[in-house]
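The structure is given below, and queries will be raised subsequently.
The complex appears here minus one protein chain, its other protein chains still in place.
Residue numbering begins at 1 within each chain, and the chains themselves are lettered A and B in the order written.
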Amino acid sequence: MSFYNLHPDRFFDPDSDVRNYAGSIYDTIKNLPIISPHGHVDPKIFAENKPFPNPTELFIIPDHYLFRMLYSQGIPLESLGIPRIDGGLSECDPKKIWKLFSEHYYLFNGTPTGVWLDYEFNQIFDIKEKPDASNAERIYDELNEKINSPEFLPRTLFERFNIEVLATTDTALDTLDQHKVIRTSGWQGRIIPSFRPDTLTDISNPDWVANIKKLGDLTNRTIQNYRDYIDALRERRHYFIHMGAKASDHGVFEPFTKELPLHEAEVIFTRALKQTATPSDVRLFTAHMLMQMAEMSTEDGLVMQIHPGCFRNHNKQLFKQFGFDKGNDIPVATEYTSNLQELLNRYGNNTNLTIILFTLDESVYSRELAPLAGHYPALKLGPAWWFNDSIQGITRYRQHVTETTGFYNTVGFNDDTRAFVSIPARHDVARRVDANYLAGLVARHIISIDEAIVIAEDLTRTLVKRAYKL
Amino acid sequence: MSFYNLHPDRFFDPDSDVRNYAGSIYDTIKNLPIISPHGHVDPKIFAENKPFPNPTELFIIPDHYLFRMLYSQGIPLESLGIPRIDGGLSECDPKKIWKLFSEHYYLFNGTPTGVWLDYEFNQIFDIKEKPDASNAERIYDELNEKINSPEFLPRTLFERFNIEVLATTDTALDTLDQHKVIRTSGWQGRIIPSFRPDTLTDISNPDWVANIKKLGDLTNRTIQNYRDYIDALRERRHYFIHMGAKASDHGVFEPFTKELPLHEAEVIFTRALKQTATPSDVRLFTAHMLMQMAEMSTEDGLVMQIHPGCFRNHNKQLFKQFGFDKGNDIPVATEYTSNLQELLNRYGNNTNLTIILFTLDESVYSRELAPLAGHYPALKLGPAWWFNDSIQGITRYRQHVTETTGFYNTVGFNDDTRAFVSIPARHDVARRVDANYLAGLVARHIISIDEAIVIAEDLTRTLVKRAYKL
Partner (left out) sequence: MSFYNLHPDRFFDPDSDVRNYAGSIYDTIKNLPIISPHGHVDPKIFAENKPFPNPTELFIIPDHYLFRMLYSQGIPLESLGIPRIDGGLSECDPKKIWKLFSEHYYLFNGTPTGVWLDYEFNQIFDIKEKPDASNAERIYDELNEKINSPEFLPRTLFERFNIEVLATTDTALDTLDQHKVIRTSGWQGRIIPSFRPDTLTDISNPDWVANIKKLGDLTNRTIQNYRDYIDALRERRHYFIHMGAKASDHGVFEPFTKELPLHEAEVIFTRALKQTATPSDVRLFTAHMLMQMAEMSTEDGLVMQIHPGCFRNHNKQLFKQFGFDKGNDIPVATEYTSNLQELLNRYGNNTNLTIILFTLDESVYSRELAPLAGHYPALKLGPAWWFNDSIQGITRYRQHVTETTGFYNTVGFNDDTRAFVSIPARHDVARRVDANYLAGLVARHIISIDEAIVIAEDLTRTLVKRAYKL
């Protein structure tokens, strides 16, 4: 059992010059409101505003960042209460699960999950010990008591976290009912949807035909051809925009882009409806739909986010037992320069459009992404994503992109999380790391402290609001 | 408006041990003459030795490092005075362009362009303010007055910059008339050409047939077959060598090398003359010509530089409007180990030959380039290139190559610039970064300060002179 309090200078370089500059810079941004333009929090928690059920369901069960690490050390997902989709049994006792988690908390030393959890326990729930075997029950009870008090209701935390706006990510088929409930509740918290059409644009999705049927139902039409489909998508985008959406989000295996002639798109679409599409059809249609989505963005103004380069559900056995998002999505090398040429040639010079690129392949930061964003006016770089959203990951991101693309072709921070209470922890890490990066430039006499302070606010606030039109 | 003076310890690590060692090392090299073995300065400016026309034409219009960043932020190239090749109009008022540049000078914070410009304004032109909207006119006038004074004539600056030798890069079809004028002018500045045959070896170049015709004219022959072509190339190399050239320069998409049987080279050459070459022909012929150029280097002694891995003119719309070198050349992943095997097997063991490799793909530093140069005697590593010619870029270069290939398989610094007044700025950055890297090794007790001082001089002077036979 070790007692602790988070250090006020944490994550800053130990050198006193850098640390002092970092502290000065951080002080100017630490209390700015949180702008969260991309994430996966379930809007239902704000619609209902009920107490979180218990510490285990708040911290462990929904967080694949966390339980994948335990799994890698031989702990079955069942014993962590992860629900099986194949009918198998999972542990139901939240206290038992909490104990198992606490015993293995040391595994998170040196990881962002550890850093975020430390913040959540210490700064949000005022816990003064790191979880371990000996304190598991005590901390569980303390947390449980707190989450059942009014100060820890979702909307209260939202306000305490000083969140100016929170964007969720919603499938294009979502009716956004939870968003409607929030909007009509009278509560002032600003929660907006984002438009994610992957299940409608990826014709290899096993549910694609059913999804097209649903798309038709939602838009009061029978989708019989490509034109109907495009019209229906456009209508859904408008609905999302009407509900406050500012951005679309596109997850693709590779960022290949290619405009197909209309008749060719028609032919592939028809084959897909008949479930006879080939792998080449899948690739071409995805590439084509990125072009179509960019085209629609030039019309309706949605900011276009592209997240490529992930081999989803790598572990088939686990996927069959537990389903999506269980910690076995593994990055692959990703090519942007050639793949995006058609998109960027067609839309990249458009100063009214914003396309935000993400990557899991750090080797492209300096090689491809920074040169591309340092040229095309429509293109901006999203922040360090997923595995790279970490102290060293964000530092490397700044080190590899800044010299070529500057600060002003980046768009501030995304927390990208489904773990609501981790949001302030994540933004705090990003602000500290950016402050520290800027402090390093000041201490090396590359920029002045005054310039650093301006840039820090731009990274925290101005650039994200501008990029996402917030 | 912010006043400033460059800090004497700029770019050094803030840690006092490293900073002090870095300062001591830097002091021993800071005044060594500049050796610039690879760059793109127009020799005409020294042949004519006329005042630079105005600050805008000196700093902005020729520098794609600079205007690409402004373009990425939505500023049209036309408004920066970049000449259109399609007949469109561009801004003609240099003061207006200067104002636009000054208003956006903050975009260069944290970038090498910003660092170089700071040096140029402060150290060369004695300007004490960073450009911004408020001082644009004043600084313009001050610069304009200076460049019209004799102290700022090109040759005078060349001497003030303490340049021992400056190599230009010249197409193989260049008559080197400007070089002749310089040589016969009586001025002692040493400016030498480099032999760049890309427009003659890349059969996909739209002007290739015309270029072959010109090659024939220049060498007093009608080039009807591959043998004539090779003979003409050899003759051009000899002419360049006669004019002082020490190196050839080869820009290729990929560093693929392959010796073709003579008859096969003949057949492809003939197809190319008839403009019926296939993409496979293009690839093979380029690969073959790298072998041929290496062969000629073993005969005539030209140092062979290979610069691969760039997708040129990625933005077709811009290319059509503005032509080459407009900031939209984007790097791609580059493979060296397999691609260079044939070249290195044939010529890599030759201790009389020098092949210098460059890359825009930092992932190959430790994986491929350092192991290759740490083995083959003919092979040396060129410095961090283009986007990577920066404080952090050069640091990463040393960090990734040194442990495997040492210092002595590298060749010092290239400024590679067409912006003449940036030359001392760029060499100063490289010297500071190398001094700081060595200081880090001293402060970590890996090498002694005496060893560091020897290596620093070798990196600045000895290795570049040896590699380029200067």
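What we mean here is this: a contact is a pair of C-beta atoms (placed from the backbone, for glycine too) under 8 Å apart; a residue touches a chain by one contact, two chains touch by 3 or more.
All figures in this text were calculated on a predicted structure; none of them were measured in a lab.
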Checklist line | Contact residue for the chain not shown (choose from A:202, A:362 or A:415) | finding: A:362
Check: Of B:245, B:372, B:394 or B:470, which sits in contact with the chain we cannot see?
Finding: B:372
Note to self: With the missing chain put back, one of A:391, A:441 or A:470 would touch it. Which one?
What the structure shows: A:391
Checklist line | In chain A, positions touching the absent partner | finding: 2, 4, 6-7, 9-15, 68-69, 71-74, 106-112, 115, 311, 314-318, 327-333, 360-363, 387-388, 390-393
Checklist line | Absent chain, residues of chain B that touch it | finding: 15, 17-18, 333, 335, 337-338, 341, 344-345, 348-349, 351, 363, 366-368, 370-377, 379, 399-400, 402-409, 440-441, 443-448, 450-451, 454-455
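To be clear about the criterion, only the chains that are shown with their structure count from here on.
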Next item on the list: Go ahead and note the Å separation of the Cα centroids belonging to chain A and chain B.
Entry: 40
